[in-house]
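Missing here: one protein chain of the complex. Every other protein chain is in place.
Labels for the chains are A and B, by order of writing; each one numbers its residues from 1.
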Amino acid sequence: MQNDRRKGGMRGSPDAALLLLADSRLPAGGHAHSGGAEEAVRLGTITGPEDLARFLRGRLATAGLVSAALAAAACELASAGHDEQAAAHDEQTGGRDGQSDDPAGRWRQLDAEADARTASPAQREASRVQGRLLIRSARRIWPSPVLDLLAKAVPNGVHHPIALGAAAASAGCDPYQSALAAAYNAVTGPATAAVRLLGLDPVTVHRLLADLAPALNDAAHAACASLIDDVVMEPGAADPFGPYGTANGDAKGSTRGPGWPALPGHAAPALDLLAEGHHSNTMKLFVS
Amino acid sequence: MTTPLLSPAPPSPAERAAAVTARAVIATRASGGHTRLETLRSEPPLTVRQTGPGLVHLVSTGAGPLGGDRLTLVIDVAPGTALEVRSVASTLVLPGPSPADSLMMIDAHVGAGASLRFTPEPTVLAAGCSHRMAVRLSLAEDATVFWREEIVFGRHGERPGRCRARFDATVAGRPLLRQELVVGHPEVEGSPAVYGDARCVGSTLVAGPAWDAAHDSKRERRATIGAGWAALPLAGPGVLASALAQDTVELRARLGRAEQAAAVPPER
């Protein structure tokens, strides 16, 4: 995965593509989302650089990690040929759900994995809106059949990290780069929002982001590791279900490895509450 | 597989020189329109006792889980039956004789037309513990569930140990809710994005065919929120009640309000 970074993409300069993709100037609607920061500022749980730093670190370790993993999975799926996609799908599910030769179904399945990791309806909505906007822009910036397919497969908007992973693949990036872009996105949006809302010194806030750089790398690596069968399953998590399986024969995956179901699902209950509080607030500047 | 109800003498913590591996099973069977307990198998320190019709209590026999323990609870609710599982007291997770994580795994299946209510007392993460929980809950298409999980970050005035609690719920194999709560790790501690200044977290999954409203992903069903709690309609047929609080009393009150809001099925 990481090792054939140059090979995996459809275009030649993945590192430059990554910069374009992660840049806040990418015209895909991201500037209007604060990722819960606006509501946290309103409630007084973010007042300055110290609590902003804790907010960003926690957001990265939860929502950021989940986004990174979904983006990496989407990039991997987008980079695989359609035949390969169908084959991988067959192997993983035993072809049980009748979607095995349907790449669109595969995208919907990954989208459902994102749904299951996003309990808050306000967050699902914000994620889908951003996903829809990104797909629309990406289809013009990095046109590719996979983006066309994805737009058709989930017409109301696929979850943002999945759109990001697919766009990244179309731009020539690999899963690690996709994960990194997703992790970066998860903290830069709220950081910028806090600068605007609290009038913080932008240099101080960029210093916080610089301090997070190692954690961003770690999140992207963890996200990619979670794509590889069994590596993600730390001891103990893997084997409870190995010997017993589940009563309905769901245990099929236990011998082959977990696949998408085992991707990180780190929850942030406070972000859920913030997202819903923000949604019901009538005096707000940001969409989310 | 079927073992008669065991009533082991509770070992004291002092007797717990070594980590234990234990597996308990609760399984129901439909019998003439009633729910019978087909299997009730205990293995210390995991003890399960029938305390009423379709009602089972988890009885903690001895301290723990302690570091190195590997405890598994299997729950199988047969089609058309109803089961309720509670616990007598809260679970205190402690560091143990082994530096390894303590593990608590629950593997639950709820069959067609069956219902499960799982409402144990909170899990308290004592200082120094390193705990992992994993719940795998698989629901048949028209099964109903009420599943509560409460985690307390340390005993009174104590910093919590570490914990990762993974929860995976599927309906007919489709993912409904996958979440992992991480407690006591430096990235999340004191983060206004994760738990804020709360000392405990609770979440209850309420799910079943009644919550399967026609779903339009462009217009999500709206959440109900209050101070420190929310009832979050999921993309699939269920609602997650979620609460953060300073102590267990406040947690139960908040989660209770969220559960009430969650229990109202959506209009069709």
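One rule holds in what follows: a residue touches a chain if its C-beta (ideal position, glycine included) is under 8 Å from a C-beta of that chain, and two chains touch if they have at least 3 such contacts.
Basically, contacts and distances are computed from a predicted model.
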One chain is missing here; what is its name in UniProt, given the choices "Urease accessory protein UreG", "dihydrouracil dehydrogenase (NAD(+))", "ABC transporter permease subunit" or "Phenylalanine--tRNA ligase beta subunit"? "Urease accessory protein UreG"
Not-displayed chain touches, in the whole complex, chains A
In the whole complex, of A:33, A:59, A:124 or A:159, the residue touching the missing chain would be A:33
Touch rule applied to subunit A and the missing chain gives residues 25-34, 129, 132-134, 136-137, 139-140, 148, 193, 196-197, 282-287
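The working rule: only the chains that are shown with their structure count from here on.
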Roughly how many whole angstrom separate the Cα centroids of subunit A and subunit B? 27
Complex interface listing, subunit B residues touching subunit A: 70, 72, 74, 76, 101, 103, 105, 107, 109, 111, 132, 134, 136, 138, 140, 166-168, 170, 173-182, 185, 187-188, 190-196, 198, 201, 203, 216-218, 220-223, 225, 228-230, 232-236, 240, 242-244
Note which residues of subunit A are touching subunit B in the complex, please. 36, 40, 45-46, 51, 54-63, 96-97, 112-113, 115-122, 124-125, 128, 154, 156-157, 215, 234, 236-237, 240-241, 244, 246-248, 250, 261, 263-274, 276-277, 279-280
